[in-house]
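Have a look at the structure below, then the notes.
With one protein chain removed, the remaining protein chains of the complex are shown where they sit.
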Amino acid sequence: MSCKKIGFITGLGILVFAFMVTGSMAANRDFDKADTIRIGSLGPVLLVPGIGIHNAAKMAVEEINAAGGIHGKKVELFIGDTEGKPEKGITALKKLVLEDKVDVLVGCYSSGVALALQPYLPRYKIVYIATGTASIALTNNVKKNYKKYKYFFRDMINSDIRQQKWAAKFLKEFVNGQLGYTKFAILAENTKWVHKYAPNLRKDLEDAGLKVTFYEMFDIDIKDFSPTFVKIKSTGAQWIGQIVSHAASIPLVKAWQDTKAAPMGLCNVASMDSKFWEMTGGKCLGEITYNFIARAPLTDKTIPMWDKYVKKYGTNPVYTTGFTYDSVYMLTEIIKQKKSLKSDDIINGLENISYYGVLHPQIGFDKKSHDLLKGRYVMPMVQWQAGAKQVVVWPDKFKTGNYVSPTWWKK
Amino acid sequence: MTTFIHILVLGAIWGALYTLIAVGFTLIFGVAGIINLAHGAFYMLGAYLAYTFMTLLKINVPLSALMAVLGTAGIGMLIDRYGIRFMRETHVYVLIITLAFALFFQELLYAVYGPHGKAVKSFVTGEMLLGGVHVSYQKILTFFVAGIMVTLLWLFIKKTKTGKSIDAVAQNREAAVLMGIQPERIYVITMGISAALAAVAGVFIAPILEAVPTMWAFSLFKAFAIVIIGGLGSIQGAIIAGMLLGYSETAVSVLISANYPDMVYLVAIILVLVLRPRGLMGTRAH
Amino acid sequence: MEAILEIKELSKAFGGLEALLNFDMEVRQGDLIGMIGPNGAGKTTVFNLITGFIKPDSGDVWLKGEKTTYLKPFQIVNRGMSRTFQLVDLFKEMTVLENVMVPCFSHRAKQRRHNGKKPWKVAIEFLEEIGLADRFNELAKNLPFGELRLLDIARAMATEPDILLLDEPFSGLDVEDAAVLSQAIQRMHKKGQTMIIIEHRLGDLLKLVESVVVIVFGQKIAEGTPEEIMNNEKVVNAYLGQRRQ
Partner (left out) sequence: MKPEGLFGPRVLYRRLLGLSIFSAVVLLVPVVFSDPYDLELLFLCHYYVMLACSWDLLTGFTGNVSFGHAFFVGGAGFAGALLNLHLGWGPWLTLPIGGLIAALCGLVVGSFTLRLRGPYFAAVTFCFATLLYKLIMIRYEIFGGEEGLSGIDWLMETSLGNYYFSGILMLAAILFLYLLSKSSFGLILRSIGENEVASEGSGINTTFYKIVAFMISGFIAGVAGAMYGHAQMHVGPEMAHDSLSGLVIIMAVVGGMGSIIGPIIGAYLLTLANESLRFMGEFRLLIYSSAVVAIILFAPKGLLDIITRGFRRIVGQEK
């Protein structure tokens, strides 16, 4: 019987293999022989930043095809679901490259996922513009080992230096300068993109003579934040700088509103989304977060793109939308220009590009680190105000309303 | 001082919630001798049904809460009747089928509602100051509901005929059978009660935290921990250990760091099992 | 002749209850001893104590001149003392043969198997001895109760013990099965197997054994041949008398 048992297993095994489709692997196809140009879009298909990536990529691809494609070749989009986890991200990347045979990649939410994907790029010789990942470790890798990591570009604002400096500027100029608060609490989630951000922010504040009464990097598994806010309150903090992307934002905001520890405003990725009000039952009233896109004339293209997106998808663009939309255009632009799908040609093109996108009139990449060029970005601070309104309160250049202090807060 | 009061208040609320989740878990073990890994899923179903009725269908709060609890109890009874019954004696099987059910509900809710947290509006708005500490009415309500439910369970078991039958089966199944009690009927009823208690916790936690498809694991681990610390099958043990865990976790997260509360229950389980394997008030030796 | 098992002043209390108090006993090679006493008198406690399943509060057990009081059960088995269980609870999902093979892999059995005989052949021999060889491929859970008892004895025998302890082997058996068991015990006895048997059914026991130990309330109250015991006033009052009423 055992022989049959094993015979059966082999049979089942063979059946199971029949599930799968055969094909052949070809890195860097020949442009002339390609029927269509294939773009892979990576991101968690069910999470807001991922939806922002895939929607933006879809919209850009449709527009490019409507305008005649690349030298008459249509652009095809393939979606890879990273679920926001490194392990799933690797599977998704392998599927896009090995099964769907995409020529270039965009997208990806979460620096941890992008870090896990980076080593695969030289293996498959595929160019990838990351549009939702902020850790500087990614571009530092390019700088340190250009030969290996040259395939990686980042169209997004790094957290370690640029977001951190911007956050420090906001807290110093606005919260301290205009509101007069001097005691700060820093509440940061414990993830890759924050590992330098939070400690450096603390240092900057202290160097400016401000007090940081509370500082904690918390585990993203935490469910109940009340004790944390209680602790913050007991330190006498006047302003809470939250740095949150992956953690449970809804319970965090609820616990904040319930404990009434202090006004809170810095960075909460979930709070950038227009649905956050509804998701928290309005408990985000008064919270501030910076965003990377707003319905403001960042360039001539911004407002038309914003309105078209809202009309098409019924929701506001999120922070990944603008970066992804621009990146898809940049990639097709280069392919069109070089008439090539060879990774070296594309890398060369991207290193020299100066693109007029929806976020900035002169998007370009640093030749050594492949990070965005300095100064070519904006980050408006947006506050949730009564009536589910997202109001830009700082900097004054983009201001659409005044800062409103929470009613329960007495300085 | 405020910090101390905070620990006192928040700890009591969490302790009461944990207790509410854990008593159902320990009850079904005490009566039917099964470890129900789908217990956390009942808690999650309670929260999601509350969300469905209250937020999506806009039904009023008491009715939605009642429907959520009864609905979950019904699901629990169905699982017991059609999933567990015929293999009840094999504890490996029960562990695994209930784990499979828990994962199934996770994926079901994931597919239907997505991975995002769903918020439920507070049943009562507003808050009060307790010794200089803001506590929302929702939390106070949750505390009292948990207390009432546990008391009701106690009264039910000690005073009603069905309750006494449950107690009888828990204490000695053979004797109960001789007295004319049908154990299978008792098991199904107990599973219903156990599921209902978890669902109550879920319904009341939904406005404080959120309803997400992974919430079952968290509550299951806590219930398992409490019941092991308190002693499997002991309701008193579950109450004591539940309150202890609530207080110690809150104290750890307020006084040390929010990163460490989970360490409390993990280390507690290992220590308890190494030092006193029957738990604080265990009724059954391992 | 030298005693192979010596029990000296063995005591054990559970909570406040004295389960066994200053119990002494000696067993010589080839003895077939019966141990009787009313329910809860402490007979099984004696077995549990000397086989290491329970640790005594005081007193000592010497097996072939070696102190085994605080050894673990498997160590005691490997030093030559095996037992059966009152509630027969074997390896139910395993075959009859496999049940008897497990003890063949004990340290003691392995050491005694110098001739390179296959363990399963050894196990079959033990099954033949007890009359279960033809059912070797049956799952243990499918055996009737009487045969389970026999199987448990075969399992204990397979460790090749110097002393075999049988815990109520006759309880729950019908007359036929009891007769089969009696014969098996007598056969083993003739081969020189030392045995202690706990029993409730005095009829079966007193016919079999050469000497009897009586335990009541955790204390040994009498010791002697079956005839002496039957006529011992203390025993009759404490135990047999109650039975006759």
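In this document, chain identifiers A, B and C correspond to the written order of the chains, with residue numbering beginning at 1 in each.
The criterion applied here is as follows: a residue touches a chain if its C-beta (ideal position, glycine included) is under 8 Å from a C-beta of that chain, and two chains touch if they have at least 3 such contacts.
Given the structure is predicted, the values throughout are model-derived calculations rather than measurements.
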Worksheet, complete the sentence: Chains in view that the hidden chain touches are A, B, C
Worksheet entry | Listed residues B:Tyr93, B:Tyr137, B:Trp154 or B:Tyr247, member touching the removed chain | B:Tyr93
Response to the item:
Full-complex touch with the removed chain, picking from A:Glu87, A:Glu206 or A:Asp300, is A:Glu87
Response to the item:
Filtering C:Arg28, C:Lys67 or C:Lys118 for touch with the omitted chain leaves C:Lys118
Worksheet entry | Hidden partner chain, touching residue among B:Ala111, B:Val124, B:Met179 or B:Leu255 | B:Ala111
Fill in: Residue of C:Glu98, C:Glu129 or C:Glu223 in touch with the missing chain, whole complex considered
C:Glu98
Practice prompt. Spell out, residue by residue, where the missing chain touches chain C.
Written response: 51, 53, 72-74, 77-78, 82-83, 85, 89-95, 97-98, 101-103, 105-109, 118-120, 124, 136-137, 155-156, 158-159
Response to the item:
Those residues of chain B that touch the unshown chain are 29, 35, 82-83, 87, 90-93, 95-97, 99-101, 103-104, 106-108, 110-111, 217, 221, 224-225, 228, 232, 259-260, 262-263, 266-267, 269-270, 273-274, 277, 286
Worksheet entry | Absent chain, residues of chain A that touch it | 1-10, 12-14, 16-17, 19-25, 45-46, 85-87, 90, 94-95, 98-99, 110-113, 115-116, 118-120, 123, 141, 190-192, 195, 219-221, 246
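Quick note on the criterion: only the chains that are shown with their structure count from here on.
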Fill in: Identity of the most central chain, Cα criterion
B
Practice prompt. Indicate the whole-number Å distance between the mean C-alpha point of chain A and the mean C-alpha point of chain C.
Written response: 74
Worksheet item: Between chain B and chain C, what is the separation of their C-alpha centroids in Å?
Response: 48
Worksheet, complete the sentence: Distance between the CA centroids of chain A and chain B (whole Å) is 37
Item to complete: Going through chain C residue by residue, note those that touch at least 2 other chains and give them in order.
Response: none
Worksheet item: Quick one: in the complex, what on chain A touches chain B?
Response: 46-48, 190, 216-219, 221-228, 230-231, 233-234, 248-251, 254, 258-260, 278-281, 283
Worksheet item: For chain B, which residues are in contact with chain A within the complex?
Response: 2-3, 6-7, 10, 14, 114-122, 127, 133-134, 136, 139, 207-210, 212, 215, 218, 250, 253-254, 257-259, 262
